[in-house]
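For this depiction, one protein chain was excluded, whereas all remaining protein chains were kept in their positions.
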Amino acid sequence: MPLPTADTAAAALVALRERNPLVQSLTNVVSANFLTNALLAAGATTALVDNPREAGEFAAVADSVLVNLGTPTEEQARAFTCAVSGARGPWVLDPVAVGGLSWRTEIADRLLAHRPAAVRGNPSEIGALAGLESTSRGVDSSADPADSAQASRKLLDVTTAAAASGAVDHITGRTADDEVATVRVHGGSGYLPRITASGCALGALSAAYLAVTDPFTGLVAAHAHFATASEAAERHCSGPGTFIPAFLDALAATTPDDLRATRIDVL
Amino acid sequence: MPLPTADTAAAALVALRERNPLVQSLTNVVSANFLTNALLAAGATTALVDNPREAGEFAAVADSVLVNLGTPTEEQARAFTCAVSGARGPWVLDPVAVGGLSWRTEIADRLLAHRPAAVRGNPSEIGALAGLESTSRGVDSSADPADSAQASRKLLDVTTAAAASGAVDHITGRTADDEVATVRVHGGSGYLPRITASGCALGALSAAYLAVTDPFTGLVAAHAHFATASEAAERHCSGPGTFIPAFLDALAATTPDDLRATRIDVL
Partner (left out) sequence: MPLPTADTAAAALVALRERNPLVQSLTNVVSANFLTNALLAAGATTALVDNPREAGEFAAVADSVLVNLGTPTEEQARAFTCAVSGARGPWVLDPVAVGGLSWRTEIADRLLAHRPAAVRGNPSEIGALAGLESTSRGVDSSADPADSAQASRKLLDVTTAAAASGAVDHITGRTADDEVATVRVHGGSGYLPRITASGCALGALSAAYLAVTDPFTGLVAAHAHFATASEAAERHCSGPGTFIPAFLDALAATTPDDLRATRIDVL
């Protein structure tokens, strides 16, 4: 299997729109609405089944699962384990603020034993998850995505692909041929870090793509979809507020040809 | 009492705007913000008092109550019972994903004993609630609203009116004269199922209308208000993202004359 490219991202988008996968999202309260609208716009669907009584039951029918550690509760933390244990499809970990806060760092460590198909975070979260020193003060990151490639390679012991999202996204993964590489997705908009839950929605979209393609290709396709759509949205907004609906419009309007034009290269 | 018509829907809207009812919403985290903005725009108001320590206390002063089963927690499940037991006004059940998931199906069964004034769901949820076989894979529905008329009639043993929302809404109810009929509300926008929580907001608006009119008329008025506003919003948007603010604008701008022009007929 070759490395992910703009062409395989385009093919993944075609598959996403054809199969309209159902993602189970266990996520934070800030992102719940936006993340769902982002998935619906992009070509998937999601249900937030995050209580321990139903999380495993639903994971057995959902096409993939997202676990986002943004605002955990006791019940949700139990549901995380139920969902990843019961998942019939791939699951994605979004380790929000891991490294900066103790409880969720323990939760993340425990969840890694269940081997996520992919991990998506900001560079400091990816670094913390790989056991590196964290400099994060919370949910935002000042670390450089490029520095996280090494951390991402460490994570390949427990996952198939890891994305450090940033101005340039660095996605490190293992292909079916057991080749390991870091692929960069260029482009995007400076508005993305200026609205909340954009990273969370990207994690959810990653889970959606993983339902229709392999983890490495899926992460690259999700990041390319976000980069392309955010550039289009920036041309139709007058600030971070109007960027939000414009971005949802653009996620829906993105075509395979748009993804084919994304600038993707190998580090 | 005659069957609900476009004229009685228009009269209900006049009453809604005059009385500005306060709905207590016990709802899921995805819908919380959008549902509240939808009620404020339409002409009502709401407060999400969904903890078991205060839910009954607030239900005693709220004009009506919405119980939406979208993302239940242990505390919220206890609060559901407190609220419907203590409600001074009518309460509406929105049985999100009932039939597809076990815990909330049990919760719904228990709540039905408290006799909701009305039920609103998608066709597969209405079918499941009536004890029929469910084919739902989650929160969306592929079932035909028309098929749910029979299920809705079964539900009239425990409620006064039941709505199966869809491309054409089918609302089955009992009039004050004990006449049972199914009324259809035509129109609407293809964007409604492409944004999250539109059904939840429709359930909340149903609760608002039930505070100012009888359950059958209230369900028809809420669905007519949504259908009309969504058509107007579709003319002012360029995708699912910009549909959202346009739809809130349209809920606010809808006039009694607009509702009088809705196409409503008897099945």
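Order of writing sets the chain letters: A and B. Residues in each chain are counted from 1.
Here is the rule we use: a residue touches a chain if its C-beta (ideal position, glycine included) is under 8 Å from a C-beta of that chain, and two chains touch if they have at least 3 such contacts.
Every value quoted in this text rests on a predicted model; they were computed, and no experiment measured them.
Of the listed positions B:12, B:29, B:101 or B:130, the one in contact with the omitted chain in the full complex is B:29.
Only one residue in the set B:14, B:40 or B:181 touches the chain that does not appear here, and it is B:40.
From the options A:28, A:68, A:230 or A:254, the residue with contact to the chain not on display is A:28. Counting over the whole complex, chain A has residues 28-34, 70-74, 97, 101-104, 137-140, 194-197, 237-242, 244-245 touching the chain that is not drawn.
Although one chain is not displayed, its contacts with chain B can still be listed: residues 22, 29, 32-33, 36-37, 40-41, 45, 47-51, 53-54, 57-58, 61-62, 73, 75, 236, 244-253.
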